[in-house]
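A single protein chain has been omitted; all remaining protein chains appear in their positions.
Chain nomenclature is as follows: A, B, C, D, E, F and G, assigned in order of appearance, with residue numbering initiated at 1 for each chain independently.
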Amino acid sequence: MEIDRLKKLLSDYKKGNISQKKIIEKLKILPYLDINSAKIDTNRSLKFGFPEVIYGEGKSISQLKEIIKRLKKINSNFMVTKLEKSVADKIIEEFPDLIYFPEGKILTLKKEKPRKRKYICVVSAGTSDLEVAEEASLTCEILGNKVKRIYDAGVAGLHRIIDKISILEKSKCVIVVAGMDGVLPSVIGGLVSRPVIAVPTSIGYGANFKGIAPLLTMLNSCSPNVVVVNINNGFGAGFFAHLITNKI
Amino acid sequence: MEIDRLKKLLSDYKKGNISQKKIIEKLKILPYLDINSAKIDTNRSLKFGFPEVIYGEGKSISQLKEIIKRLKKINSNFMVTKLEKSVADKIIEEFPDLIYFPEGKILTLKKEKPRKRKYICVVSAGTSDLEVAEEASLTCEILGNKVKRIYDAGVAGLHRIIDKISILEKSKCVIVVAGMDGVLPSVIGGLVSRPVIAVPTSIGYGANFKGIAPLLTMLNSCSPNVVVVNINNGFGAGFFAHLITNKI
Amino acid sequence: MEIDRLKKLLSDYKKGNISQKKIIEKLKILPYLDINSAKIDTNRSLKFGFPEVIYGEGKSISQLKEIIKRLKKINSNFMVTKLEKSVADKIIEEFPDLIYFPEGKILTLKKEKPRKRKYICVVSAGTSDLEVAEEASLTCEILGNKVKRIYDAGVAGLHRIIDKISILEKSKCVIVVAGMDGVLPSVIGGLVSRPVIAVPTSIGYGANFKGIAPLLTMLNSCSPNVVVVNINNGFGAGFFAHLITNKI
Amino acid sequence: MEIDRLKKLLSDYKKGNISQKKIIEKLKILPYLDINSAKIDTNRSLKFGFPEVIYGEGKSISQLKEIIKRLKKINSNFMVTKLEKSVADKIIEEFPDLIYFPEGKILTLKKEKPRKRKYICVVSAGTSDLEVAEEASLTCEILGNKVKRIYDAGVAGLHRIIDKISILEKSKCVIVVAGMDGVLPSVIGGLVSRPVIAVPTSIGYGANFKGIAPLLTMLNSCSPNVVVVNINNGFGAGFFAHLITNKI
Amino acid sequence: MEIDRLKKLLSDYKKGNISQKKIIEKLKILPYLDINSAKIDTNRSLKFGFPEVIYGEGKSISQLKEIIKRLKKINSNFMVTKLEKSVADKIIEEFPDLIYFPEGKILTLKKEKPRKRKYICVVSAGTSDLEVAEEASLTCEILGNKVKRIYDAGVAGLHRIIDKISILEKSKCVIVVAGMDGVLPSVIGGLVSRPVIAVPTSIGYGANFKGIAPLLTMLNSCSPNVVVVNINNGFGAGFFAHLITNKI
Amino acid sequence: MEIDRLKKLLSDYKKGNISQKKIIEKLKILPYLDINSAKIDTNRSLKFGFPEVIYGEGKSISQLKEIIKRLKKINSNFMVTKLEKSVADKIIEEFPDLIYFPEGKILTLKKEKPRKRKYICVVSAGTSDLEVAEEASLTCEILGNKVKRIYDAGVAGLHRIIDKISILEKSKCVIVVAGMDGVLPSVIGGLVSRPVIAVPTSIGYGANFKGIAPLLTMLNSCSPNVVVVNINNGFGAGFFAHLITNKI
Amino acid sequence: MEIDRLKKLLSDYKKGNISQKKIIEKLKILPYLDINSAKIDTNRSLKFGFPEVIYGEGKSISQLKEIIKRLKKINSNFMVTKLEKSVADKIIEEFPDLIYFPEGKILTLKKEKPRKRKYICVVSAGTSDLEVAEEASLTCEILGNKVKRIYDAGVAGLHRIIDKISILEKSKCVIVVAGMDGVLPSVIGGLVSRPVIAVPTSIGYGANFKGIAPLLTMLNSCSPNVVVVNINNGFGAGFFAHLITNKI
Partner (left out) sequence: MEIDRLKKLLSDYKKGNISQKKIIEKLKILPYLDINSAKIDTNRSLKFGFPEVIYGEGKSISQLKEIIKRLKKINSNFMVTKLEKSVADKIIEEFPDLIYFPEGKILTLKKEKPRKRKYICVVSAGTSDLEVAEEASLTCEILGNKVKRIYDAGVAGLHRIIDKISILEKSKCVIVVAGMDGVLPSVIGGLVSRPVIAVPTSIGYGANFKGIAPLLTMLNSCSPNVVVVNINNGFGAGFFAHLITNKI
């Protein structure tokens, strides 16, 4: 029920055009959530102050173009994640104002200027985890956060992490992306007192089982400042980091 | 190396009692981390501004008493989690100033006065999830946070959650505890824009597999404001909620 | 918002005590679902025309007594499932009008008289599956359905099932309870044209994995008239059978 | 044994051409089920009043053409499911009277006119689940049922479902198709009192494990009006919905 | 339909008391399998020339006594497997002619005299696998086979097996019982040309997963003369060994 | 050590050319198994009276040609299994006397004439299981056994199996190949008294998990005359059937 | 064949008492491995220079007493692992010269004096892993190795490990025992250049799955100097450490 219809209903009732019984009935029957639709939802952009996000993998070029056309019309910023370069290229042909970040496979309308001095750290264990790490970093940046990247800081070279303790400690929160054995979030969680968002990746082989091994490692972390998101979900980690950095 | 020994070393060096080569050698040989021990650690209480936490399950009464004696001596607050009432009773006999919360199975020295008006919401799906939910709630409270509990709000009675949207929305963050199908965090994550910390519990039967079902549901949540901790890890969720509410 | 408060609000508005802007604001802020609470929910008994169901396992005697006291006050029929005899006995001491069915471990206030001639078939594979089968049968009966039980009809003695084809075919729907290899629902689904609700049980050993083996067998059934519920969920199967027999 | 042979046997016996001992022996030796073959089986079409169904995936074009030729000869309607468009095109070249529905990947001879006003609701969570949802919807329609589609109604935008409660409640039954976390069937099962047939899909990534996550979510659903079919089994859900809507 | 009723039916038909149409109808309606019941079934003892087998685990003493009473009445030999000594003792009090074998946990009426010189070998890897090995050996013996036991012949002491090659080679078939890593069947299958029936046991710890490890080892055996039965299923292996030794 | 060398050694010793100490030493040092090599091993063909078997999948054409060249030189029959037609064609170009069976993907030198009237039954559940079933059938035939094929006899059309009971019962043993739910071996094991070798296949989708579902079904079979081989291992089943049919 | 019998055989042959044909036959028939039995086997004590090891769990007191009696007779040292104190006490009553170590649950005849200055490090992550760590330490010591224990050195307090780097680096090899997330072996493997033997333990809860989580972490370790033994297998790690420290 749009506000206008509600106003008319109330006016009619006040004028005596409809009885109290009738108006109560109507209020009951009408899809009640409509009343609050502006607040509760419906647009993720409104709810989170966040651009619309489209999971790019598996969508056709024409599907993506249609979605983008619609979003541009309502002037909303947006992100398409997990988008192959070849697909992005074809979309940019039609929408040349879009920007594509191949390292993180994200297509977006614009990156916000970082709004403040505080920053989020994104740490990754190996070069192979780079893509997921970049997905997280870019998500943070597009949302207007400053990011410090500490890449290729695996446990096999632990000193590289220990060198960075003060950078980590001074951040607002830390996203740690790791495949293989997935021990890095536990180690960082044990070294610094910041919230750590752990992202397992499917990088590895053998008993890695496409990311199950690092996922379990992270869920069982002995450091109580570690929470976990889905395997390869760099976007989710970036979004959550943004949320706790800006909205609390 | 404690500060005192370092001071003496430097003084000796200045006085010429030891050579530069010697002091560099000693700085190298000495367990280097000692230098910074006050900062980096070593005591979780210092690191996080947080009481020491002892995982109570599987520890003997005498082990627990000894740990508590030591902690009381250094005047640190502490929490013992997953502690059966029968064990707690025996410990309290010796330390009558301790407080035991049977619903959340936590033994502690004192609960902080809530420091601020902002609050954390703890939601649980079923009565069976109560223990884990209380572990989370009490952890938050012991750390000095105000908590609003919304218990027994399962999806089977969805309206109970929808009724509470504004309470949830006004909180700093939401902890959602759920066993069985574990759908509640996704539902709440879809309704409010707050960070949601999802805690799967091992409550359920059959294809629940001791919490694997809700764990997977939560990791796959379509709501990007949801992160996950280990099965039954109410303490971890409470700690993380405290961290993002107070330290960012 | 209860109806009374809504009425008052509307009256106040009509009288001019509150402005239109104000009443719209209030309608927005008030927990909107309250308006419709009678319809949407809130009581499973109203929603499904079904007695309240309490999962008995893991609840204490005092918890159960309190719940029963409350339910008896509102005159609602109810079922407590998965309830051990020893616990049931203690409850009946206080509420001697309750009836306990030890084979299906269900405690209830009353069993409805079967309302019609049409019946539901409950088939079980082995004597060990009896408890789950009885949980299903009693659920159907308590809800007012006629039940024909065909127990101990495992595939190892296939002729026992073939003998009963016409009884199965004439039923409204068939619940098949099976552990071990769980092949019975597929076999019955292949023999008759009735809807088959398959219930895997945790009966078995070795590579049965507490019911995973029959669960997978049933989910992969080649007979398209077979659907599946959770392992040991006799109640769920009985409830669903009641639903499709009476409500469609 | 065809009826004719049985008749001859009985006549011979009556005439005294064969002894009682002999006829009993023959009755024993003859494949006994032949006697009842018309009743018990043998043709799914007869048994369920349902067109023959062919699982299209992995069958060669020539295999499919041969099967279709045979089915057309006996004038039976049929459905080929999970059939790629490229394959369907080649088949239609030979059988131009066939109809192919690319969204649900079904090839059929004809869609029945909906026989009645009552309808089945098919709900899907995300655009990626569309194919399985359409398989379910088309299966229902080909069998002569009216279908109301509610697509892209994921929990992340819960109000979209709440808006449709009355449509769902007035349906005969609801098929809910969902991948990722698979929470939608639980939510709908909690909102309406209709039978809900849940179809997990393999859509998702990471800890989704090709549909295991939503499958477990659905099997553990707290709503007792939810039953489950195999991952991606849109056809099975559609068939079962047809069965309980028309045959009970 | 028992033979008597069939005879009467045929007589009535011959006498003209019932028409041909009528008798055909009756033959159709009657549970057709009854005709052949003596042949097809119904009693495992008849079908396999084998005593009735009762899975003892989880059955109550009174249930077992009743079953035994019934079986003794029809003069059938029988075996109760997986039966604890304490339970067996109570049953023997009532039926003193029964024999209990505690090593294999089998209760039986009588052990057949071995009928022939050919024998079955039962090999076990460790002392812990003894119970399952004995279940297999006793099953063979009760059915009238000669058994040669080679126990505690694990791969860690491979020479113990190599010493026995000629005994194994001269047997009719070999049952190999092994827990832990379950390598023994592969090794024996590689050494001798006899059929090998592999029985994984749940003996082990850690990554043994209650017998999954040896089960997988055996299913993947490179020796083509190895087949597998369920974990701990000593009876099944013994039965199958009897079957291929005597019935082919 | 070949016999000739042993003879020479003994002669030399007898002649006094070497001392007793020396000959004992040599007997110790020499690879002792050589003495018995003719018996124990070494050639699968000798051991089992069976052609050499080569697992074709993943071997290059040149590797296969080399192996075949070697085997032809020693005049041994052989089978290459799981061999794609395209690869087989290239090999036959060089060895035109080889025969390729595309339905079972087996390349062989010659098929033995069936040696006896007794036969092995190979049953398969669906057309998709045909390849594995043919691998089993051809293996039996190449080894000189008569085979009766009963294909496409799934449980959804149970009467098709019941029709064949006497053919099954008169066989030496039955190989049952089934994917999907894998119930067919249990059903056949319950109907006939022959040894049943169950072969799960990876045919299916969703919760089939590439053959795990039918594998578990078969391992948990309630029929004691059922043993199991690895998923898709048609060759293993055929080999074992040959073994128990001919060698016991 | 013992040496004596072989000598006699050769003498008889030389004397002409038996023919060459005969002696060859006998050499073939005799269990050939006997010839080399001293070398190949047969007694683990001889093979590894190691006391006999008995897995204590699940063995009865009388079984254990019998084994010990036999071992004492041959003057062999031995270890019984995983032995509960209550059982050990009863055994020591009869054999008062045995020593029991309750922390590692090992019963032994004597601990060797450490033979050399070089030592093995045994590190454990948490107090709960103590038992398995002690099993490893005691195994090393009983075999005559010097052990340095570094217990309770979890990653949550990483500095505790970093403090010990030089102790670890100077050891011969490092055994790391860890449950929960199992990250410690990776961390230590990254810090020092010694061989690391990782022992996962079943300590943990939730998604730990009785040690699967740390097992996978360790198998996927990025440090190439890490190998893994079975969950809780402290003995195996200690044995292997002894082997590579002393036998290479």
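We take it that a contact is a pair of C-beta atoms (placed from the backbone, for glycine too) under 8 Å apart; a residue touches a chain by one contact, two chains touch by 3 or more.
Just so you know, these numbers come straight off a predicted model, no measurement behind them.
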Checklist line | Touching residue (missing chain; options G:Ile54, G:Leu71, G:Ile142 or G:Val229) | finding: G:Val229
Note to self: Can you tell me which of E:Pro114, E:Gly144 or E:Gly190 touches the chain that was removed from the display?
What the structure shows: E:Gly190
Checklist line | Sole contact to the chain not displayed, among E:Leu143, E:Met180 or E:Ile197 | finding: E:Met180
Check: Please identify, in ascending order, the residues of subunit G that touch the omitted chain?
Finding: 40, 47-48, 53, 165, 172-173, 191, 193-195, 197, 215, 219-221, 224-231, 235-236, 239-240, 243-245, 247-248
Item checked: Residue numbers in subunit A that touch the chain omitted from display -> 127-128, 156-160, 162-163, 165-166, 203, 205-208
Margin query: If the hidden chain were put back, which residues of subunit E would touch it?
Written below: 125-126, 154-158, 162, 180-183, 186-187, 189-191, 204, 206-209, 212-214, 216-223
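We adopt the following convention: only the chains that are shown with their structure count from here on.
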Notebook entry, point to check: What is the distance in Å between the mean C-alpha positions of subunit C and subunit E?
Noted result: 38
Check: subunit B: which residues touch two or more other chains?
Finding: 40, 156-158, 162, 165, 191, 206-208, 212, 215, 219-220, 230-231
